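What follows is a single structure, and I will ask about it in a moment.
Only one protein chain is missing; all other protein chains are in place.
Letters A and B mark the chains in the order given here, with residues in each chain numbered from 1 onward.
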Amino acid sequence: MYAYDEIDRTLIDERVSEFRDQVKRRLSGELTEDEFKMLRLQNGVYLQLHAYMFRVAIPYGTLSSKQLRRLAHVARRYDRGYGHFTTRQNIQFNWIKLADLPDALADLAEVGIHSMQTSGNNTRNVTSDQWAGVAPGEVEDPRIWSEILRQYTTLHPEFSFLPRKFKFAITASEHDRAAIKIHDIGLRLHKNEQGETGFEVLVGGGLGRTPLIAKTIRPFVHGRDLLSYVEAIMRVYNQYGRRDNIYKARIKILVHELGIEKFAEEVEEEWQHIRNSDLKLEAATIEDIRSRFTYPTYAKLPHMPDELRKAAHDPLFERWRKNSVSPHKVQGYSIVTISLKPVGGPPGDATAEQMDALADLADKYSFGEIRVGHEQNLALPHVAKHDLPALWKALDKIGLATPNVNLVSDIIACPGLDYCSLANARSIPIAQELTRRFANHDTADLIGRLHINISGCINACGHHHVGHIGILGVEKNGEEFYQITIGGRADEKAELGTLIGPSVPYNEVADVIEDVVEAYLALRATPDELFIDTVKRLGVEPFRERVYATR
Amino acid sequence: MPLVRGGNISQDDFVQLADDAPLPEKGAVLVSAARFLADPQVLLQRSDRLGVIWPNNRDLDDLVPHLERIAVVALVFPTFRDGRAYSQARLLRERYAFRGELRATGQVLRDQFVFMLRAGFDAFDVKKQTDAEAFGQTVKRYSVFYQPTGDGRLAAPFRRLQLRHSESASL
Partner (left out) sequence: MTSPLEQKIRITGPSVVTANRTWDGTVVYRTATKGWSTDLADAAVVRAVPEARALLAEAVADDLGAVGAYIAPVEIGESGKIAPGNLRERIRASGVTIDLLPVPA
């Protein structure tokens, strides 16, 4: 956990009073909507179909129990009793009143939470691996660097009015859980031959209308140079990124139009000017940030405690454990993923009651810490193995023990036409129907790892391009239709999916997906060949044939 | 439009010249980049001060050689959402050591004053009278800053190190 110091606290308090003043000026008519819109966006406030929507940052996905309780409080007091966890380690509230927002922000600021730059054409919430600091084999905790970047990007005087939004993601593990290749800047932490910490820097990834996988701009940037290098990239982008067309304004388009070599040259030239400026991170500065992260004092625990051995006789417990419990870097502990994808539920939603209950469980079983991942699930990162059976029972009671993590019903979905003013089609009811179709755990287990991603329009908030199965809502003559792609992935082997055939109407989507899955079961070489590998081996054609033969 | 300089609303002693207007004998003038570049010498030779309005989509390279003899560089915000001039301002101040007046023009609104100050602007062609009047209040909104820029304010990383030193000194 990172603990705010006086400086951090002062800044967010000052931000709250600034926004309070801005809202007051808006409601008195002193500011027009045109002037106010960017100001509210920079505080995470959108206007959606039914109301304002409020997006709160959960930097690098780490939350304390106290913070989670405060989010529950905001849901209850200012909203309709629930929140939606997004793919970028944010939580959204769908029904907030503009007039209440300053108070909601002030309540959050008390526990060190803010919504700065969760929207708008600035650097967004810096995301990271939800298992940071606890994953076995991690090079080092990427959150130290995420926090350094969070501070550096917050209210940046030069980069608060970029051509378009700008997103960072950082990973320090071999397996990329932060989807760095689909971010504007992706950072892979690793060490050079001298054992010094640095980053492979990737640039120009993104989805939306023009999906592109990020390219490596520099294989190793020393940790001390991270900020100057990033500043060089952003300065080049700020000056040369397109501003004439919002669909061409992301850095990916600039990188694509210039070519990565030319873009890298521009950055390099700029970087040489500022490399030795005040942006150079002194060891003491890095240490200072590091020292404000606290880690649990783990006990010395057995690898296989009696409680676990006993509980193994309960098949329901075993099913959950195998699905949702992952190895921890410390012996005797586990990481527990909490699925927010109950059968028939809206993906990523949690009620205030669930948040409160989970905060209590985190206090009891996970040193008061909770994580938020890009798959729209939560995690308890430090659970003693001997507590697993008790935790499972408690989670089950509050509807948070669905054993479907990484399975076909663990669907990532954007809000779609039920909430979003940009949507062509609904996303959530499609996800809900699919979770019902695949509600049988044995079937889901048999299918194995399979990610379905749904977006309600081409903005791709549900990452449909990189879903093993991607579903994209489009509109045809006023009706909801859906394009289906297969073969995408978001991890270190990131790839974009391929369309398997003509778009299908709302009522047929679930049938088509069932057919795709059946085709996979028939086509896979062995029971361990994952869906994504079968698509890789055979291509799209055999799937197309089977699924569209009768359509 | 009120001009804020040194934190206060003040008289603009520069006259903005259209590209085809005759050059007056006396008095400080503000000209477009196009007019300036067409014949820099004729403008620089005058005994009165010169200001140049530099567009935000043009590299500073053509301006840099003349900076020592230019009193005002006016950078442009066609809308407040177009942030290119922030980069130009920092480059002028921090890389090219421009010490004259750096003036923000265009859609200059209250809620960007702090960013502009931090980027190196010290004069503001403010769009609304009420915003200009609120300048003094508004720039006090923030007392802490995370990033080092060339504006001389102590950024958080350095402030923290200082605090640490003084803490350890007082032990």
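Assume a residue touches a chain if its C-beta (ideal position, glycine included) is under 8 Å from a C-beta of that chain, and two chains touch if they have at least 3 such contacts.
Keep in mind that this is a model prediction, so the values were computed, not measured.
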| item | value |
| --- | --- |
| Shown chains that the omitted chain touches within the full complex | A |
| From A:29, A:195 or A:527, residue that would touch the chain that is not displayed | A:29 |
| Listed residues A:13, A:353 or A:533, member touching the removed chain | A:353 |
| Residue among A:327, A:345, A:501 or A:542 touching the omitted chain | A:345 |
| Residue of A:2, A:419, A:438 or A:481 touching the missing chain in the full complex | A:419 |
| For chain A, residues in touch with the removed chain | 26-27, 29, 32-33, 47-52, 80-82, 95-99, 342, 344-346, 349-354, 399, 417-419, 421, 423, 426, 428-429, 432, 478, 480 |
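As a working rule, only the chains that are shown with their structure count from here on.
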| item | value |
| --- | --- |
| Distance between chain centroids, defined by C-alpha means - chain A, chain B (Å) | 38 |
| Complex interface listing, chain B residues touching chain A | 80-84, 86-88, 90, 94-95, 109, 111, 114-116, 118-119, 130, 141-149, 155-161, 164 |
| Residue ranges of chain A in contact with chain B within the complex | 5, 7, 10-11, 14, 17-18, 22, 30, 35, 38-39, 121, 151-152, 154-162, 235, 238-239, 243, 273, 277-279, 281-282, 284-285, 288 |
